[in-house]
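This is the structure I want to talk about, given as structure tokens.
Note that one protein chain of the assembly has been removed; the remaining protein chains are unaltered in position.
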Amino acid sequence: MSSRLPSWKELPIGAVILEPGSSRRYKTPEWRTSRPVINQDKCIRCRICWSYCPEPAIIEADKPYVTSANKRYEISYLIDYDYCKGCGICAQECPVKAIEMVPEVR
Amino acid sequence: MGKVVPLSGNSAVAYAVKSADVDVISAYPITPQTTIVEKLAEFIANGELDAEMIHVESEHSALSAAVGAAAAGARVYTASSSQGIALMYEIMFIASSLRLPIVMTIATRALSAPINIWNDHSDFMAVSDTGWIMMMAENNQEAHDDIILAYKIAENPEVLLPVVTALDGYFMTHTTEPINVIEREEALSFAPKRKTWFTLDPDKPVTMGALGDPQWYFEFKKQQYEAMKKSREVIERSIDEFARVFGRRYNAVEFYGDENPEVVLVAMGHVVGNIRAYLNKMRSKNSRVGVLKVKLYRPFPEDLIVRYLEDVEIIGVVDRALIPGSSSPGPLHSEIVTALRKHEVNTKTLSFVTGLGGRPVTHEHIGVMLSKLSELKDKPVSELPREPLFIGVRE
Partner (left out) sequence: MFEIRWHGRGGMGAVTAADVTASAAIKAGFYALAFPEFGAERRGAPVTAYTRINKEIIYDRTPITNPDAVVVLDPYMITSPKVLAGLKEGGYLIVNTTREPSEILDQIADLRRLRIAVATVDATSIAMNILKQPIVNTAMIGALIAATKIVSLDDVIEVVRERFPERLAEINVNIINESYKLLKVIKQ
């Protein structure tokens, strides 16, 4: 954290934020009490977790994956743990129960 | 210079808005404001004004749309009255805090209940704490000129605050009067469109209206306070420049009457004119009386008011709004007493509440107020009434 916040004279007027996407710098991993972990073997790539995530902290990655049953997928769903707050909606909504909420141990 | 034409107060305002070449008008109809925006719609339909007219479903939306348009960099205008202003209340704070130079006319009108479409200052006074610069005209020429003055002040990079220009409902809005119309070229050379504020631009993105948590909020309030304070200088400069260019001077505070007055009525809006007329009629009586017109209400020009009143024996503040339960139920009286006290001026003050809900403030009423002041001017402060005197109410 910076040691000194700007005075009223130094701030842009009207509480305007001049840097686009500055909220990206605001990371929230410590908000979690538990973290979602995706079982890539069970995952059927239905995209439901991706569409439900309120942050959104689920990444649709161009990352091929071959399951233990030898089924090949061209994409994988990954969790962005910088922004995931551990709400558990993805795990709740997953139709094949491929997401497990694992307690954070710090 | 433009030509002199007969116009109603509302038309006079609309012509000025046209000359200011506004980009966006967003409004919802309400008496006695409606004909301002009607006239503007006519200008747009006739191709005399190239502006976007946003039709909304309430005054809350009208001002919200105005905020959005100003944030996008447009020169924006809106107008309302009474309940409409009350419905805008929430958004008025947002416009001033986001520092968007919107200009809004209040065609002043009483607030319900009982339902009343007529004139007093209830609506104007009810929004005097929302962070807008506020001024009130005495006649329709002034109401016309105030629009141009308002854009000049609002868009000044040292200010960037929204401005209310008010004119009295019916007594001015629906009264025909000769108006020297400021033409577009003159208006734009006096108040050029200067987009000096932050605007929403996809090529240069910014965030507006974000959360300001306890670590940030306070700083922005201090900024806003300083901008309002700074606006006094800008307003004075703009008044001077307006007088130079157009030959008409509207001081923040104006005194009319005896050179060395001992009794002064302080008033706002069209009633100032009624008092002038009364004083002119009574001039032969050679009494030491005068009227102090307060044009600028926010920022309150306390220094000027104190200068005019410090050597006066007694003043009567004419309020056309009422705040029951306040230590001074007349809001203008409250401001004046605070100013005098701050500057340790001991001029005696009396509060008059009159002309609520459109009741005319007649020469008879003015006579009653002045004789009350004369009667009490030599009395010690302890013997002055502490409560407002209601002038013209049936007992």
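When the chains are written out, they are named A and B in that same order, and each has its own residue count from 1.
Rule of thumb we're sticking to: contacts are C-beta pairs under 8 Å (C-beta built on N, C-alpha and C of every residue); 3 or more make two chains touch, one makes a residue touch a chain.
None of the values given here were measured: they were computed from a predicted structure.
Displayed chains that the missing chain touches over the full complex: B (touch as defined at the top). Only one residue in the set B:A95, B:I336, B:V361 or B:L376 touches the chain that does not appear here, and it is B:V361. The residue touching the chain not shown here, chosen from B:Y28, B:F43 or B:W118, is B:W118. Residue B:F171 is the one among B:F171, B:F190 or B:Y308 that touches the chain not shown. Only one of the listed residues, B:S58, B:S112, B:S189 or B:N280, touches the absent chain: B:N280. The chain not shown here touches chain B at positions 4-6, 8, 117-118, 139, 170-172, 174-178, 270, 272-274, 276-278, 280, 358, 360-363.
Convention: only the chains that are shown with their structure count from here on.
The distance from the centre of chain A to the centre of chain B, with each centre set as the mean of the Cα atoms, comes to 52 Å. The part of chain A that touches chain B in the complex is made up of residues 5-9, 11-18, 20, 22. Residue ranges of chain B in contact with chain A, taken from their complex: 97-100, 160, 197-198, 205-210, 212, 215-216, 218-220, 222-223, 226-227.
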